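Missing here is one protein chain; the remaining ones are kept as they sit in the complex.
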Amino acid sequence: MNTELRIGVFICHCGINIAGVLDIKGLCEYAKALPNVVTAQANLFTCAETGTSAIKKAVKDNNLNRVVVAACTPRTHEPLFRASCKEAGINPFLFEMVNIREHCSWVHRHNKDAAQAKAGDLIRMAVAKAAFLEPIETFKSKVEPLTLVIGSGIAGMTSALALADQGFEVILIEKEENMGGLLRHLHKIAPANVAASELIEEKIAAIKKNKRIKYFTSAILEEVTGYVGNFSVRFSCGNDSYTCKVGVIIVATGGIPLRPEGLFNYDGKNVITQSELEIKLKKRDIEAKSIVMIQCAGARIPERNYCSRICCMVAIKNCLYLKDIIKDAKIFVLFRDIQAYGVENEALLLKAREAGVRFIRYRPDTPPVVENGKVKIYHPAMGKEIFLPADLVVLSTPIVAHDDAESISRILKVPINGNKFFLEAHAKLSPLDFAFNGIYLCGNARYPATVREATCQALGAASRACITLSHDTIERVGTVASVQEELCSTCFTCIKVCPYNVPYINERGRAEIEPMQCQGCGICVAECPAEAIEFKYISDKQIMAACEALLAS
Amino acid sequence: MSFRESLESGKFLVTAEVGPGKGTDVEHLLKAADIIKDRVDAINVTDLQSSVMRLGSMAFSHLLTDMGIDPIFQMTGRDRNRLALQSDLLSAWVLGIRNVLALTGDHPTMGDHPHAKPVFDLDSVSLLEMIGKLNSGYDMAGNELKGAPEFLPGAVVNPGADNEAALDLQIMKMEKKIEAGAKFFQTQAVYDIDLFEKFIRRVEGFKVPIIGGVILLKSAGMARFMNKNVAGVFVPIPLIKEMTDTKDKVKKSVEIAARIVKRLKNLCQGVHIMALGWEKMIPAVLDQAGI
Amino acid sequence: MIVGERKPMEELLGMIEDFERILVLGCKGCVTVCCAGGPKEVKTLSTLIRMDRKQKGRKVITIEASTELQCEPESIRPILEKMANQYDVVLSMACGAGVQTVAKLFPDKLVLPALNTNFTGIAEEHGVWTEACLACGDCVLGRTAGICPVTLCAKGLLNGPCGGASEGKCEVSKDQPCAWQEIYHALKRLNRLHYLKQKPQVKDWPVHPGRVVREDLREVETT
Amino acid sequence: MSKDVLVIGGGIAGIQACLDLADQGITVYLLERLPSIGGKMAQLDKTFPTNDCSICIMGPKLFEVERHPNTHLLTYSEVEAVDGEAGNFMVKIKKKARYIDEDKCTACGLCAEKCPVIVPDQFNMGLGTRRAIYKYFPQGIPSVYTIDDSVCRVFQGKKCKICAKICEAEAIDYEQKDIVFELNVGAIIVATGFEVFDPSDIKSYGYGTIADVITALEFERLLNASGPTRGHLERPSSLNIKAEIKQTEKKIKKAKARLKSLEKKNQGSTDEARKTLAALDERLSGLKAKEAALGDVKDIAFVQCVGSRDLRYNAHCCSYGCMHSVKEAIVSTEHGSEIRSTIFFTDMRAYGKEFHEYFLRGGAEYGIQFVRGRVAEINQDDHGRPVIWCEDMDARKVKKLPFDLIVLATACVPSKGIEKLANIMGFDSDQSGFVKTDPNKPTTTSAKGIFVCGCANGPMDIPSSVSMASAAASMAAQTVKGLG
Partner (left out) sequence: MDNFEPLIAVFSCHYCSYAAADLAGSSRIQYPPNIRIIKVPCTGRVSVNHILMALEDGSDGVYVAGCLKGTCHFIRGNYKAEKRVQYVKDLLSEINIEPERVQMYFMSAAEGTKFANVALEMTEAIKKIGHSPLNKSRS
């Protein structure tokens, strides 16, 4: 920082887009007179090849160490000019851009004098700011080419296999004694009509013989520290404790069907759940002739106010299998809204109707009542209560989060929602990522999903993970916050205000921000009462300089 | 018969209460005391009730002794440290005051000088201990007194605590007060007799006389105000309705109070009637209650 | 930590009325942690002072500095000595102890407090601090499940609650829980309710002024 | 052999697949039929259940695709033929002429300001207009203009070339020709998305004949701040009247001028001119009265399952229609505090994460009325207001309710080119015409090395599309790495 400041200003005509309103020559003259400015030039199109080479030439000729371009919006053109700076041998962050098109010539066309003055002001502010620009380097961090997959249901196993198929090593941990998750207990999968056990055995066999996958059953996750590319994981398996370094983590911890204790006279014998029905179907151990299924048993109610997505299709699927076994079975499905979204589901619903399954809607304020051998229900189309014979009542209960969701969320420092499903980074565009880099999500742990959806998400999560794994190192531009330890008062402010839980207190008792995790929002910088957090990109000094230059001195 | 004698005799006790006002005018209070003089065993004199600055309890208690009424001198820990408290007690004795009711006192923020420094050097329990110490001829620092008082110390208890924890704590503190020498208890106003009975069942083993509090309900509005603002007082809704429905509020008020007194007769050792300006109604209440 | 908050600007501006060269002196200890008097607040206050003077058309020079710990003489000395002739008055953003340390160390300079020192407290959440300790010199927390009746009971009662609580709240404020009920619940949880039954306590206040001496730590006279 | 991947379709699914692969260090070609990537999501105003502004969250992804060193954008392009096999496809691609040099165009927009040809704007569902030289939408990527040769005067043999004269970047090139070239890739991801069902097929709903019956996507544009009404919620009928008023005012101006010149020249009778003017004035006041009578939009109806779950049209469910309508109803309330919405539905399919909660909020906080029942018919009352006929299944009553605006939640149908693509590439389609996949390998088509994601595979919401895009990327990556 001891070298003399030499700033070059480049002002774009953008054809007549800027030059039609602003006097570019006048702006150049104005810029030339500003402190530290060595040269100011105009270009017809600064973004064109002629413009960028003019910048590079000017840098050489004038020995510039800061570049200011006054043109259009940095949102589209900053990368281009930064690249030009880099090619000219200047750190790309010693560049500042002024938007005199979108923010000036285009919006003050009818007030040319004021627009001219404003453009001058904006250039003055940028030049003042440029004096305080600091070079920002990208830094690299090594990637452990290893993945930890937590959970070995269909989602976890699919992810693990997908990663192994791409040549990456995987550690798969499962808290149960056996791999396979929920599917182990199921009968058949619709619409593929394959036996669940077949599907799961096939995957388990594939995992067992895959050299790239190490699996641990009865394994409990205990501690995770570190950041993307470089997590340290500790888990225990019986009495043994294991530690390993992994680059990424996939959360595939699954969910579990609600046990409907106290609902609809559930007894596990005559009133059972869909999962219990599947076990019976598997054993072909069903004699009932009249069967009533009740949807939303324990779901979409105030204490569990979500739709579990898959239960309607589970019921429809099982109706069809029941019909296969017991041809003259009378089956009623009592539902609130049938969730048969898409092509195949709707087709299956139609098939069930055609097979004679009767669907009766009920309202939450008049739920069915299960009595001895029959079910009382208000029939909305008939407008009265009716009784349905029921040798067997099957409750469609929602998938709920596992009890350990909370503890896993704490260990991984990733959030869960009100229903204890893991919370993704963004509901629409990052459904499989966490806000915390390097940890991904799939299957029922995210939200109830069909086998097909869970598989899809598992492959997707593997793809997200591969982005990190495909590189030996991760590069990160240093536009992040960093603590100047000697100034830190250990007040915990940054820790409390960071939206991403990045800052922590290090072994020296001071706050530390892991640059690989920092998202660069600057909230902590603005809040730190000790002014101990540095933000080289748009630093306090730069903002101060811009403010001081608001008025011409 | 002095209050101490009445207490020791085991008879059903009746106490009343007067609160000195802001200023030096004591005429109407003396008049009120005169009306009930023959119907009560003692009259409590409050100590800057509700943390509002008023004429002192000691002075008015002394005036009552002049009238031949045995006062119960109320003393709170709010405004004086242990020096002042001990000194005032000695002064009170010299002025003929024999009964002391030890209280912690409301917080100054409740009153008209909310920014006064709260003292609370001693609370009700330590105040009682201190009285015991003075009675035994020593001050709190252990110095011998030349001439010792023989106060009859009493305390208060709030039986209407609105939750289990609060009630447990009240009872624990009551035990502590007894340990510290409290010889009788006066309670916060009782309206819900069933609740009070439950309380009595829990504390009857302590074998210390309890004098149940009765506040004359002047209006439904007052009842609602107390429900909202006075800790431990709850006027049941039917009683409020009775007050709203009546045409003759005074008559109704007396009738309700008498009803309560009648029931308290079977539950505790006395009643403490807080008439809040309606002292002249006290005889009617007692008459109707058959006392 | 000691918790303070900035005095109202009107009062502060009144205090510095006569001065043109002001050293705004923050402290990087407790008052930084409670966001009242750290380097950032020093900047804010200095800016406000300059803005005020600017609109009044009066000159002012503000110097911004912060000590590591203003209650520690060795932390102040180098900063203040270095700039001794650049300022007329010190506007200290430290707690009362810090202000007094400056006053003691530089008897020839006027030092003004920019903060009101409120209490020794804890950060309940970011932006909320509550009083926790009166520094009474005779800690009873061991008997009260870690809840201080001296501080948290409005009356500082040691022998149980007064009768003023309603619905578990203190008579002084509906937002304030009754400390004794809290203690009760905490002890019950810990299966230590019997702690409440111990002998009545009278609080003996420390003799003024407070002073703690550790002879083993004191400087040895070697002559 | 090639280790590159071609992604067909530049909607959110294609973009996600492209970025996943590019971020893994794989070279990706992203092909888009239209002049800009963005797809249907770019046309949405907000998205459920977060009410995020659609283009705001999508915009950065568009930039990223353009900037990424491993991606190559092939916009305004189509696949002509595919040969070869997994690991080694030869794809023949036609890049249509934009008549603009993409490298030179700075998207300054001056050309469009001066272009004399005005045509309906496809991006705004025909509710607004654009010029013959145009940018598909403001945030479109690549950020360059395109000349629509089907309407440009130059290509109709007429005199013009204004744009060439005005463009200082010298980017206009009327001589530009379509380019056909071949690309060698190892895997292909089909992300061609879907089309919105054309509800004019359902005569009883009056779409196309009743102005104020519109589709959900049209409604999105009406809500959008950069849409044709700048986010003022206006019904098409009032837009029509406004346009007519404008036109009439222009005519009046002309007529006045004519009258004046006649009077000046003092030639012939002015009677006829006066008569014309009077007639026009009368017409104008009539129109203005009509406009005033219309007032603001207050009652909106949403009709679900339009062309969906209906064996006459499409048996399948559109998967997002219920939530889409709830969202539009919620967002409407931001456009006028008095706006009330009613949703006519069959089953409320709020089955995704936070969807049910969103649906409940719609009722409780935003006062949306939900009526269970399929709409039988939409016609008009005497004032021209559209009226819904429907049996309320809960009340067991036939209802007849007038609304200011009726929004049709139209079915999701396969995109038009998918059949051709299926033929070219040799993958199978399902019963509804979407790309069929292996039930156990959800992105794998019947053609080896070709994967599918997003609505090309069937109706799905955005998060499902994005998840599936990543899944397809994973499969494609496996294929080109030669490990799969």
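Going in written order, the chains are labelled A, B, C and D, and every chain counts its residues from 1.
Here, contacts are C-beta pairs under 8 Å (C-beta built on N, C-alpha and C of every residue); 3 or more make two chains touch, one makes a residue touch a chain.
Values in this document were obtained by computation on a predicted structure and should not be read as measured data.
Chemist: Counting the whole assembly, list the visible chains that the omitted chain makes contact with.
Modeler: When the entire complex is considered, the left-out chain reaches A, C, D.
Chemist: For a quick check of understanding: of D:C56, D:I118 or D:A243, which residue touches the chain that isn't displayed?
Modeler: Considering the complete complex, D:C56 is the one touching the chain left out.
Chemist: Touching the left-out chain: which of D:G25, D:G128 or D:G231?
Modeler: Touches the omitted chain: D:G231.
Chemist: Which positions on chain C touch the chain that was left off?
Modeler: Its contact residues with the unshown chain are 8-10, 13, 40, 43-44, 47-48, 50-52, 54-55.
Chemist: In the whole complex, what residues of chain A lie against the chain that is missing from view?
Modeler: Chain A touches the chain not shown through residues 73-75, 99, 101-104, 106-111, 114-115, 117-118, 121-122, 125, 435, 479, 497, 499-500, 519-523, 525-527, 535, 537-538, 540, 543-544, 546-548, 550-551.
Chemist: If you put the missing chain back, which residues of chain D would it touch?
Modeler: 45, 50-57, 59-60, 107, 109, 113, 138-139, 224-226, 230-231
Throughout what follows, only the chains that are shown with their structure count from here on.
Chemist: Considering only C-beta pairs in contact, identify the chain pair with the most of them.
Modeler: Most contacting pair of chains: A-D.
Chemist: Suppose chain centres are the mean of their C-alpha atoms. Which chain sits farthest from chain B?
Modeler: Using the mean of the C-alpha atoms as each chain's centre, the farthest one from chain B is D.
Chemist: Indicate the whole-number Å distance between the mean C-alpha point of chain A and the mean C-alpha point of chain D.
Modeler: 27
Chemist: Of all the residues in chain C, which ones touch at least 2 other chains?
Modeler: As it turns out, chain C has no residue touching two or more other chains.
Chemist: Edges wherever two chains touch, nodes for the chains themselves; is that graph a line, a ring, a star, complete, or other here?
Modeler: Graph shape here is a line: each chain touches the next, no loop.
Chemist: Determine which chains touch and list them pairwise.
Modeler: A-C, A-D, B-C
Chemist: Going by the contact rule set out above, which residues of chain B touch chain C in the complex?
Modeler: For chain B paired with chain C, touching residues are 78, 82, 104-107, 109-110, 118, 120-126, 129, 140, 156-158, 161-163, 165-166, 168-170, 172-173, 175-176, 179-180, 188, 231-232.
Chemist: Along chain C, where are the residues that touch chain A in the complex?
Modeler: Against chain A, the touching part of chain C is residues 28-29, 32-35, 38-41, 43, 123, 125-126.
Chemist: Can you tell me which positions in chain D touch chain A when the two form their complex?
Modeler: Touch residues, chain D against chain A: 12, 16, 20, 23-25, 47, 49-50, 52, 57-58, 61, 63, 67, 104, 106, 108, 110, 143, 167-169, 309, 315-317, 319, 347-357, 360, 393-394, 396, 430-432, 434, 439-443, 458-460, 462-464, 466-475, 477-478, 481, 483-484.
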